[in-house]
Structure formats: structure tokens, C-alpha cells
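Just one protein chain is left out here, and the rest sit where they should.
Naming follows writing order (A and B), and every chain is counted from residue 1.
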């Protein structure tokens, strides 16, 4: 009896979690008439019409490329800088390490509005708007603290003896960093990188204010879809599926690290 | 020799410190003026007028109330539901790995897409929620159009996306708990709810407080689903302070006032966090020492 109750509860839970996702994907495969039919159409022959519409939209393709370029570049910078800082901090006393880590993480509590508007004005004066580097720089600034604290946890797992032995052999710090820490913690570094990509890809508010025509990312671009084609839910859901799908795949790749990473501070909104 | 490691972190930490100091000063300077995009070249120093205006701005005070309500409700609901679910699945069963993977889906989903999804599901005439209600003879509910309901509809979307986060963290903590005290209590004849209340929950307390803090910080800053689903409407019923700051800047073009709102929100958030943090961690730590 208890077992049955357990399985029923589990089924309800999974239904609640998965149904919205299923409905998005199902709607993206329906023709316009079925998408908005009431009562809902459960059985339908899938059509790729909506995807064709989205993929032939130049604005969407451009936004897709922008999202790829921006999230990859910002994440490379974040992880690169983050790894160096984390290496330096791991070598310090516990107190210094925690103090510095706390400081960089504390910068992330502020709502983005407070640093986005000044950044906008400064960027405008330097004629850097509508330039990929400004948005990449801001995302790196936001993600570096996160990368630092996550990488510290990975570097701490590396036995101190490895480092000490190398030092006895007279290796320089940068050599130890490159030859020992990077290879040993490679799994953690890749996970950190993927999480940075995930945060950057999903981010909306900063992109809404700081991107222009040439740098618009997917979450921003999809909102213009919404307003133009208000009720065309089919193409909209197809676009939504294309936006989130890469993140679902990446999320599954680093399953174990997502929650650990997000506990160190998520950058959404 | 040993100290070359500090060159790995000092420059970056100093740079971060410098950037935040400059930005903070710049923001303070901007809030002491009346900069509007509509009045270029006509801005002047107005001292603390923006802060005084905020104190008497009923719309801002209501928005603050809504921010607190949303934050407390979202955090509490996610914590309670999340804990319940994690206790439910805290056992060995076939497919546990798959359940864990599925729970990850809402967390990694793009928040803008989450907003769109729920806007679609909550559509008053063609949405699934009202269809489901109509099957059991209820509704229709105007989920996003009724000012008494709209904030709860947003809450629903936030709970859907972030409860799994609480579940996964709580699951991890539960698995790392030693089972001996629980079993000992059971041998002594304690009922399950007593084991839960007196042994399991106190052991989870620290982990749950951390989750609560993370969720609360994010809830204060929540923007994406608000922007997509209601943009603060109807009748301001979903306008949080964060959103009001955005609207001040990008609808009213009142840059200085917008930054004043952001500044006050930042200060309030930090004060609240500090209080909570001390309440949560300082006291037990001293007790342990």
C-alpha cells in the first residue's frame, strides 16, 4: 500500500515537472489551428513548419550566433581568470582565502540595474555600444566570482603533497598551475565552463539593456517575436525549444555540478 | 618564493574592488542629480531630493511590499514543498538517477522560456490550466489579468522552476546524514514524524538556511518571468521594486530616480541579508564553540 502511494506521488511529481516542457515542444510541432484548439488536441501529426519559419528568420539565426559567441567568449575569460585566482587563493591561509572569496561573491548580491545603467553610459561615451566586447566583458565580470569559488572547491581536492613535491623540485608557480592543477582538475574546470555558458546563455536582463542590433542574444530576440507575432504560439514555442534545448543537453552533461555550482550563486535576473 | 601565489589573485581582486568602488561612487553621484534622457544638458545637482521623493512615493512603497511578499512566499513555498519532495524520494528505488536528472530540467531551462511557457499555460481562453479546471467544473480563472491572482501566477512559475533546486540540495544533504541516530530513535519507539522533527530536520537546518538565502536573493532580483508574463500589470499588481526601477529608467527615462530605487533596494537587501545571516549562523556557531 505504502509502495503504491509512493509511486503515485512520484508520478504526480514527474508529471508536474515535465508537462509544461512537453506542452511547449508539442505545441511547436502543431499547426496553428491545433496549437490553440480547445479542447486541446492530444494526437496530431507533427509538422516542422514552425521550425522552418524560425530557422528562416535571419534575426533569430543572428541571435543564435551572438549567443554562441558571447557565452563561449565570456566563459573562456571567466574560467581562465577564475582558475588563476582560485589557484592563488588555494595557496593562502584559510582566513585570507575565505575573506577574498566572500568579497568577490558579495559583489553579486546587488540587483543588476545598479551597475548596468552606469555601464551603459560609460560604454556609450567610449562608443562601445553594439559591440560584442562590452557584453562579453560584463558577463565575465559577473561570472568570474562564481568561477573562482567553484574552482576553489575543485582545487582544494588536489592533495597538497603534489604541489609541495613540485616545489621541492624547483618548479615555478605558473608551471605547477599549468602542469599539475589544470590537468588534475580538468573535469572540474570543464564543469565550471559549462555552467558559465549556461548562465550566460540564459541571462536576460543585462542583455536586454546592453545589447544592440548586432549583438542581441536569444532571450532578448525571442521577446521581439512575442510582440510581433503575439498569438502565433507555434513558431514562438519552436523558438523557445531551440533556445532551451542546448541548455538541457549541457545541464545533463554536468548533472552533478549544477546544484553545487548554483549554490555558489546563480546569476539569473 | 612562497609568496608569488598572491600575484595570482591580488590583481584581479583589486581590479574588482576598484571597479565596484568607481561604479558605486558614480551611481551615488548620478542619484544626486536629475538626469533624464528627455532633458539632455539640463541636469542639475539636486542633493537628496530623489531619496526624499522615494520616501513619499506610494508606488515605490507598494512595490517594496510586493517584493517582500513575493520573496517570502516564494522562498517559504519552495523550501516546504522542496523538503517534502526530498523526504519522499529519500529512499532507494529503481530510476532514482532518472528522477534526479528530470528534476534538473526546470533549473537549467532559460527563464525567459519558463515565463513564455507559463504565459501559454495560463492563457485565460486557450490555456491548459483553465482547461484542466474546466474538466473538474471550475474556472475560468483570469490568471494574469486579475490583480488579485496575477502575483500568485508568477509565484507558481517561480515555484515550478526553483523547487527542484531545493529538492536536489536537500537530497544531497539527506544522503550525507548518518543514519544511526534515526535508527536508534526508531528502536526506542519514536514515531516517524518524531524522528523527522527531532532528528532529521535539525540536522538539515544549516543546509536549508543556505538554500533559503540563495533563493531569497534571487527572488528579490527576479525580473525575467515578470517582464515576460505581466510587466508589472495589471493595475501594478505585480510591480516589484526591481521592476519599478526598470520602468523608471526605460519608460519614464528618469535615470537618476531609477538608480535611487536600485540603490535603496541594494541597501535594503544587504541589511536584510546581514540580519538573517547573523540570526542563522552566528548564534549556533557560538553555541557549538
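Miscellaneous remarks
Just so it is clear, contacts are C-beta pairs under 8 Å (C-beta built on N, C-alpha and C of every residue); 3 or more make two chains touch, one makes a residue touch a chain.
Here, contacts and distances are computed from a predicted model.
Remark: of the listed names "Sigma-B regulation protein RsbU (Phosphoserine phosphatase)", "Pyruvate dehydrogenase E1 component beta subunit", "Aspartyl/glutamyl-tRNA(Asn/Gln) amidotransferase subunit C" or "Carbohydrate ABC transporter substrate-binding protein, CUT1 family", the one matching the undisplayed chain in UniProt is "Carbohydrate ABC transporter substrate-binding protein, CUT1 family".
Of the chains displayed, those contacted by the omitted chain across the entire assembly are A, B. When you scan A:92, A:130, A:153 or A:255 for touch with the missing chain, the hit is A:130. Mapped onto subunit A, the footprint of the missing chain covers residues 120-121, 124-125, 127, 129-130, 212-213, 224, 227-228, 230-231. Panel shows subunit B; residues 34, 36-40, 58-59, 123-125, 140, 142, 144-148, 230-237, 247, 250-254 of it touch the chain omitted from the view.
FYI, only the chains that are shown with their structure count from here on.
Spacing of subunit A relative to subunit B, judged by their CA centroids, is 17 angstrom.
Against subunit B, in their complex, subunit A makes its touches with residues 6, 9-10, 13-14, 16-18, 20-21, 23-24, 27, 36-40, 81, 84-89, 91-92, 100, 103-104, 107, 109-115, 117-119, 122, 141, 144-145, 172-173, 177, 198, 201-202, 204-205, 208-209, 218-219, 222-223, 226, 233, 236-237, 240, 243-244, 247-248, 250-252, 255, 258-259, 262-263, 265-266, 268-269. Those residues of subunit B that touch subunit A in the shared complex are 4-10, 12-13, 16-17, 19-20, 23, 26-27, 30, 85, 88-89, 91, 93, 99-113, 116-118, 120-121, 125-126, 128, 131, 160, 164-165, 168-169, 172, 210-211, 214, 217-218, 220-224, 227-228, 242, 245-246, 249-250, 255, 258-259, 261-263, 265-266, 269-270, 273.
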